[in-house]
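Complex shown without one protein chain; remaining protein chains in place.
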Amino acid sequence: MSDGFQIIVGPQHPALKEPESFTFTVDGENVVKAEVRIGYAHKGIEKLAETKTYIQNIPLVERICGICNVAHTLCYCQNIEYLYGKEIPRRAEYLRVIIEELNRIHSHLLWVGVAGHEVGFDTLFMLVWRDREVVMDLIEAMTGNRVSTALMTVGGVRRDVTPELEQKLRKGMDILEERTKYYRKVVLDERSLLQRLIGVGRLTSAEVVEHSAVGPTARASGIKSDVRSDDPYAAHDEVPFNVISYDSCDLFGRTVVRVDETFEAINQVRYCLDHMPSGPIRMRLPNTPPRGEAVSRVEAPRGEDIHYVRSNGTDKPERYKIRAPTLGNLSALVEMLTSKGDYQVRIADIPVILAGIDPCMCCMDRSVRFVEPAKDREWMLDWEQLKQYSRRN
Amino acid sequence: MGLVNWARRKSPWLVHFNTGGCNACDIEVLAALMPRYDLERFGAVLKGSPRHADVLVVTGPVNMQIRDRIIRIYEQMASPKFVVSVGNCCNSSGVYRGAYQVYPGLDSVIPVDAYIYGCPPKPEAIINGVAALLGKIKEMGQTPKETSPQVTA
Partner (left out) sequence: MAMTPEVYRNLFKKRATILYPFKERELIPIPKGLRGKPSFDLQKCIGCSMCLRVCPSETIEMIDDEEGKRPKRPIFRIDRCTFCAQCEDVCPTHAIVMSNNFELAGFDRKQMLLK
């Protein structure tokens, strides 16, 4: 029983786009404690993946999250290719980088609009989403659908880039670069936005390490960790880019990090188009991979995404495990929503702090709650108990 | 009665609920409200509360945890009300078919008036579906399905 007034922001709420439930304990206008209840978006994907073949699982893995779908399919296809132990053609790796960076541009522009909406700045929301249509048209011309790209398969990619498409891509990148420069100026100069972002949602670098936050949430506190430079995959060992980080440890830093990463993504797409190797785009692989296990990780727009697969020699996976980036940011989110010392969280800041980690609740709903109906008790294991439970033998 | 029906189909107010899908259909529903496609030309406004709205737009597959909540939201809306299910996951459990937590379609839980197919449907397809629903309301004519108010528990 906690003292103080409790506010429940439940599964259906105008500020939330996805079903999740938060309970805030408030003392006057300050939020003292926050509790999260997730699990509304749990569908049983990992269990379902064991009943389908590897090729049938590709659209399923793509629909773990619709906004960062390229990251999940890329991670899955890389995982299966590690099981085979084969290298895919170089042209396919460059094409994978192009679609991955286009996906990152669309996701970051989406976030800038949604963050503007949550602070009440609908003009920015409408303008950014109007300019985002440029990159949606490019993705549709390249893959056939605006959101679910379905470009990757085990052994390469399914479609190639024709010369007309290359012209369209270059023109689109020029338009986007000019508009993103304008939005960077708005983010740095617009007073009505700065007053709502500076000092809100503070997360120091010690807290980032303690709560294992990933992605732009961690990079805005000065920690330079990015899977593309720490552990390069696809063609990222040849395509040059800079890891963007900022020192302000609050929402303003996260906004600047995301806008600057959009510039880096535009440059990477141009480099890939200039230096595209020729050759096949797809390699035929047999239906059943050899026995073994594999782990692969990619840098999704929200952070680091890790998948694990175990194969027993048949054409269906024995176990497939997914750790999405928002799950890593969740305990950092609870930390950001707690008032301590001179850092006070007001109730009115809650929507923008929730939007600040770029939550993708559908990606991460893998919670487990133990229920024993015979003895009529239910309990959850916390972090320390889970460590003890998994280490005993 | 004709004037009231005309007013009803010229300003359908929407409430949007995501039952735990992959969010692709949600960003296409939001893109349909953005300057390029602009669903607000038809008089549609996105509201936050089910009590203020006429049309419930649902995306995502219905799983066992969310079933009671969506029935509660449907019962809180006032008659005459309409339900649109957007995306194939909502229509028929889509790619999650066979999962242990997913029901085979929204119409096994609440009655549905219009289905929009696609995975995800383009914003043009969503506008097409809403225009078809408004045409259906016009044809229903002078007697919309109005029932006496129910007391919700």
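Residue numbering begins at 1 within each chain, and the chains themselves are lettered A and B in the order written.
We adopt the following convention: a residue touches a chain if its C-beta (ideal position, glycine included) is under 8 Å from a C-beta of that chain, and two chains touch if they have at least 3 such contacts.
Everything numeric in this text was worked out from a predicted model, so none of it was measured.
Peer 1: Which of the chains on display does the removed chain touch in the whole complex?
Peer 2: When the full complex is considered, the omitted chain touches A, B.
Peer 1: From the listed residues A:Gly44, A:Pro59, A:Gly120 or A:Gly292, report the one that touches the chain absent from this view.
Peer 2: A:Pro59
Peer 1: With respect to the chain omitted from the figure, which of B:Gly21, B:Gly60 or B:Pro121 is a touching residue?
Peer 2: That would be B:Pro121, which touches the missing chain.
Peer 1: Tell me which stretches of chain A touch the chain missing from the display.
Peer 2: 52-53, 55-60, 62-63, 123-124, 127, 130, 137, 140-141, 144-145, 148, 150, 158-159, 182, 185-186, 189-191
Peer 1: If the missing chain were put back, which residues of chain B would it touch?
Peer 2: 35-38, 41, 88, 91-95, 97-98, 105, 107, 113-119, 121-122, 124-125, 127-129, 131-132, 136
Just so it is clear, only the chains that are shown with their structure count from here on.
Peer 1: Going by the contact rule set out above, which residues of chain A touch chain B in the complex?
Peer 2: Touch residues, chain A against chain B: 11-14, 17-19, 39-45, 47-48, 51, 59-60, 63-67, 69, 110, 126, 129-130, 133, 136, 145-148, 360, 362, 365.
Peer 1: Within the complex, which stretch of chain B touches chain A?
Peer 2: 17-28, 30-31, 34-36, 47-50, 60-61, 63, 65-66, 69, 73, 89, 94-96, 98-102, 119-120, 122
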